[in-house]
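Every protein chain except one is present and positioned as in the full complex.
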Amino acid sequence: MKKRFSKTKYIPILLILPAIVMLFLLIIFPLIWSFFTSLKRMTLLDLMLHKGKYIGFQNYVNIFKDSLFWNSLKNAFIFVALSVIGQVGFGLLLASILHDKSIKGPGIFRAIFLIPWIISSVVAAYSWTYIFDANLGFLPALAYNNPILKFLGFERKDWLTNPSIVIYILVVINIWKGTAFSILMQSAGLQSIPDSLYESSEVDGATTLQKFVFITLPLLMPFILINLIITTMITFNVYDLILLITGGGPNHASEVLSLYIYNRGFSWGDLGYAASLSLVLLIVNLTVTVLYLVFLRSRETS
Amino acid sequence: MMHSKKKRTKIILAYAVLASWGIFSLFPLFSMLLIALKPKNAFMSFPPDYFSIRLTLDNFMTVLKDPNWIGYYGNSILIALLASLISVSVGSLAGFSFARYNFRMKWFLMVFILALQMIPTASIIIPFYNMFGDLRLLDTYTVLILVDSVGTMPFVIWLMRGYFLTIPRELEEAALIDGCSGLKAFWKIAFPLAAPGMAASVIYAFVRAFNDYIIARTLAGSKIVTYTVGLTMFTNQYEGINLTLISAASFSALIPIVIMFALFHKYFVIGMTGGALKG
Partner (left out) sequence: MKKRLFVVLLISLLIMISQVGIAKEKVVLRVVSRTWAKDVINWATQKLKENHPELDITVNYSLYDYNECRTQLAMRLARGEPLDVITVDHIWLGQFKDMIYQIDQKEIKDYSDWVPSFRSLMEKYATKGKTLGLYAGTDVRLLFWNKELMKKLGIENVRIKTWRDVKYYALLIKLKENLLPKGAKPVGFMAGPTEHTNSRWYDYLWAAGGDILSPDETKAVFNGEAGGKALEFYGWFLKHGMLSPEDALSPTNGAVYDQACLNGKFVISLGNGHWLGDSTARDIGMSHEEFLQKFGAALIPAPDEGGERGACVAGGYLWAISKFAKHPKLAEEFIYYITGSEEWNVEGKGKYGIPTVSSALPTIKNLPYHDLIEEALRHAHFRPTIPEYPKIAQIIRDAIQKYVMNYDKMSAKEILDETAEKVNEILKK
């Protein structure tokens, strides 16, 4: 049997080929172009006049002196770390509850929980803006005459304008949008755990918490890690939501790195600099992923 | 007695968590629907009149009678459908290969494909523009279908690989004994068994392509307008927002996709969770 498979040596490559060709032409090739742009002093005007000059790694040197870059990197780490913890954490919690056999109608709940994920960022941005906006917002209006909400502090209007709050509000919105994906992944993990394991532990009189910590969590670890990796990768590149809600403001307080790239490239017109920033983001993202993978591998071998 | 009481509080707590997450999930939709049902002048007073029962369907009528809007919506569906079909057909071939065969660089290729997820869109927009400009494909269906299908492909490959791993290899081997070639085994045995996984991938890819905004507005947006780009056109020349109209348009855009999801989400969940992602 084994022979049969190895004889058809070209088949595995043939099957992968269409995907590789498409990915190369439509992702890798533009990325290489982007790398060459990052070595140029190139603005929107230079682009039009075909005057981009090669300046070596000057753009990369400038990044380290750019306080807005460090600010956006800091914001990116806050945004990604909290979003990922929230999405995976809530995903795990909700998936565990839905997995419990004593819960009725898990399908309906799952369908409702998936809705934020199928809403486009544009629509999500409009609706959240008009929930939080200081002047026209639904939440401030709701809290005007409601003592309970007032007591809970919902009357405040600076949700999106207070520099020390705004990033956390965006995290909440991003958790709202992305948790569905984690719920699905964690449900998958939970289903892979055989029921017999729980049954035997129940005989031993284990509590829910004990069962979770000693059975569920270790077996779920690969799923959690993959979920962490994918969510981290995606979240580092989230910017349309923030662009449409706050534009990065006030005064850059909610400008994450991916949004800074967009603003630098398309609003300021610094295309070369934006290209070098995006490669830095790629490296940051790659580093975080490699750390995860090293962790994943070391667990698998142990 | 103690035991069952404890269990009951646990269940109540569980339902409370589910209900509050449900409310959280639906809250923006609710506020959007509320705005969409308000007459325009509800926003003439301060604070805006969110709570009186003055409701109207005018905004929905205006939006649904707008032939442009219907066209934008049709474009989005067409593009998302074709993009997801391409993504899943190409992606599941690769996924099958990763699941069934061992070859050099396999692990490297898999990680590499996953890593493509992290390339910032902003960095490849301008090269895209140049490439497709040279090919004279800007502002066409083709460009959006191609780019959208590639955007979801890495994840689809991983998803399908995971799904093929759950299908017992013995079935294909039996087919091979019967004299089928490897590819034929794929078509005859693995392919039909993988249907739920493919359905899940199609839905995933469809949702992503359907909701794309940045690509749709950069590489097209003049002759081929998708609904996300169309939404931003409910603003006037001074960037003024017609809030009630935008909300009605957003909400009406959601209804078909939510219905579709409600019908198919079972397969989606089965596909996603059945195959899952096995590292």
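We just call them A and B in the order they show up, numbering each chain from 1.
We take it that a residue touches a chain if its C-beta (ideal position, glycine included) is under 8 Å from a C-beta of that chain, and two chains touch if they have at least 3 such contacts.
Because the structure is predicted, anything quoted here is derived from the model rather than measured.
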item	value
Omitted chain's touching partners, listed by label	A, B
Full-complex contact with the absent chain, from A:21, A:45 or A:108	A:45
Listed residues A:10, A:57 or A:268, member touching the removed chain	A:268
Interface with the unshown chain - residue positions in subunit A	43-45, 47-50, 129, 133-136, 140, 144, 157-158, 160-163, 245-252, 263, 266-270
Footprint left on subunit B by the chain that the document does not show	39-41, 43-48, 126, 129-130, 133, 139, 217-218, 221-223, 229, 232-233, 235-243
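Heads up, the rule we're going with is that only the chains that are shown with their structure count from here on.
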item	value
Rounded Å distance between subunit A and subunit B, as computed from the means of their C-alpha atoms	15
Partner subunit A, residues of subunit B touching it in the complex	7, 10-11, 14-15, 17-18, 21-22, 24-29, 31-32, 34-35, 43, 47-48, 50-51, 90-91, 93-94, 96-98, 100-101, 103, 109, 111, 113-124, 126-128, 130-131, 146-147, 149-150, 153-155, 157, 173, 176-177, 181-183, 207, 210-211, 213-214, 228, 231-232, 243, 246-247, 250, 253-254, 257-258, 261-262, 265-266, 268-269, 272-279
Residues of subunit A touching subunit B in the complex	1, 4-5, 8-9, 11-13, 15-16, 18-20, 22-23, 26-31, 33-34, 37, 47, 90, 93-94, 97-98, 100, 102-103, 107, 109-124, 126-128, 130-131, 136, 138, 140-142, 144, 176, 184-185, 187-189, 191-192, 208, 222-223, 225-226, 229-230, 233-234, 236-237, 239-240, 258, 261-262, 265-266, 271, 274-275, 278-279, 281-282, 285-286, 289, 293, 296, 300
